[in-house]
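A protein chain is absent from this complex, but the other protein chains hold their places.
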Amino acid sequence: MISFERVTKRYPDGTVAVNELSFTAADGAITVLVGPSGCGKTTSLRMVNRLIEPTEGRIAIDGTDVRARPAAELRRSIGYVIQHAGLFPHRTIVDNISTVPRLLGADRRTARNRAHELMELVGLDPTLAKRYPYQLSGGQQQRVGVARALAADPPVLLMDEPFSAVDPIVRKGLQEEFLRIQGEVAKTILFVTHDIDEAIKLGDNIAVLREGGVLAQFASPDRLLAEPADDFVEQFLGRDRGIRRLTFYPSAGLSLQEGPVVAADTPAPSARDAALSAGTPWLLIVDADRRPLGWTNPAALPDHGPVGNARLIGYGHAFVLGSDSLRAALDAAVLSPTGWAVGTDGNGQVLGVISQESIGSAIRAAHAQAGTERERADAKAAAADASPESETAAETDEPGAAESAASAPPPSDEAPLEQAR
Amino acid sequence: MIAANVFDLPSYVQHSYLGLLGEQLEVSLGATLGGLLVSLPIGQACARWRLLYPPVLGLVTVAYSIPSLALFVFLIDYTGITDTTLFIALALYSLCILVPGVVDGIRTVPPEVKLAADAMGYGPARRYFQVELPIAAPTIMAAVRVATVSSISLMSIGAVIGNLGGFGQLFTTGLRSFNLSLVWLGLFSLVVLALLCDVLLRLAQRLMTPWADRRSARA
Partner (left out) sequence: MIDYLRQFFSDPRFQSGYDGIWQRISEHCWYSLIAFLCAAAIGLPLALLTGHIGRGDGPISALAAVGRAMPSLGLIVLLAVKIGVFNFNAALIPLVALAVPPILLTTHEGLRAVDRAVVDAARGMGMRPLQVLFRVEIPSALPLILSGLRTAAVQVVATTTIAAVISFGGLGRYVVDGLSQYQYYQVVGGGFLVVLLSVATLIVFSVVTRLAVSPGLRRNR
């Protein structure tokens, strides 16, 4: 846990880079500092490992002031990743990754073995071990940077725009890979970016800073999109907040219809009659493996032959039920010429179809549920705020908080949609 | 009055102060200019054909390492104990300093600027004189300043081989006659002349390339 307590950085010329900044980066979570240039986000990050010393206030890791230890020792216990990776040009990849373990006194072989493990973790080909940084692509260098930061297994990781210098396609891959690695290592990460989309994609919590180093809002990505604190945050978030927010709602709870799904070898007349009697406007034709082939209008089906021979309309793209978000499901429905989305399992086999209207009501239900959960969390926070702020009081069992939690609606296991992440 | 006495050289120097100054300026500045004229096409060729540069760079590094006195004495056989000998040697040293300078300078021209010039219809010669050379100028001028200063200072070694080398003759005659004030005068004249040329070239460069970022043109 990294806590900023009224941290201010003022330079001798009077400029204030960071102003009374307070927030807490939770254990095992990614906390993103985001804002326009000049908002003090990098300064804030560099104050954690004391590359910059704050003028006022306190930064603590797990309750211990960072100034309690010599700077060099502190830094060895904190992973640090920067924009252009900052790899040592004169050292091989494996030696670059071994740097901190070697500083901490590990022998060469132990450090190298560890480096090889990390290369595997970050998805680097082992044949690159003996190469020098200039022989690697930007994306590969950045992976080495992450591996180097993780080498001594520090509990805390500081990342300063680590993916900004690579092209968008590589960046997307690195971000996904980064989330996968974080799933394995669960570090406490403070991550600086100027890219709000990156912040929303990666952050468990987001601190939006404005010019002059003032905290504009600290919230989860979902909540940030739902309730920007002010015009600045709303402007910074950009357009399509509503659609982007759907990323945080999983598609698992959608109820798909199997009726309109028919195999390609079904005789056309019987499919047509069944569809017309059930009032099904469109039929999705699937092959023997239940992979989607396309839509057809049941009224136009011929009097003989299998349905597979009918003229088919493209289905756009399918979404994977469960692992994809409501945003992907809605997108599939909007792209589909029939207005119906095709849901598949992880292997691409059709589970069923769903209409735009049904997805719309699922979205409304999800919003309602998120609202309830939020009220419950707010009530809890308000109760905690009402209690005395001394540490001893916080440690005792706090009756107010327990009461307010009990008065909120009980969590339901059958909730159709659980908030993701 | 004191100044007049200082610059009044004793008869055994065989030259007036102004005569020495004239010789000094003519040979050292002439040699630098000559080196520049030769190094421009060589540098341009090295910048265009990349494979050419490493061997050329190796060659100028070796040539530059030839001690000036040795080069002077080799040339005596062909051009005698004359200012021509000094001129050729100094031009060669200037060349060695200027070729890398020209190559680096031309390499500072961003490829997109060259493309833009082509796209707007510049011919090769026009593009060279109106686009590439001006952009390369700050880097080239930095090398020109180094070459000029070195030429002025190196030329004095010519005095070792005979009554040559401009102000260098004040050193050799000063040593023979144990006249310390002559040596001081020589040192002072050479350093002031060299630094003056450096400053003038710096000023000229600022006037010629007012757009250049001054911080980048350090030498």
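The first chain written gets the first letter, and so on, giving A and B; residue counts start at 1 in each chain.
Everything below uses one rule, namely that a residue touches a chain if its C-beta (ideal position, glycine included) is under 8 Å from a C-beta of that chain, and two chains touch if they have at least 3 such contacts.
No experiment lies behind these values; they were computed from the predicted model shown.
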Identified contact with the non-displayed chain, of B:L69, B:I88 or B:A212: B:L69
Hidden-chain contact residue, picked from the options A:L21, A:I59, A:L87 or A:A147: A:L87
Residues of chain B in contact with the chain not shown: 61-62, 64-71, 73-74, 76-77, 146, 149-150, 152-154, 156-157, 159-162, 167-168, 171-172, 174-175, 178-180, 183-184, 186-187, 190-191, 194-195, 198, 218-219
Hidden partner interface residues of chain A, rising order: 46, 49, 51, 71-77, 80, 82-92, 99-100, 103, 132-134, 145, 148-149, 158
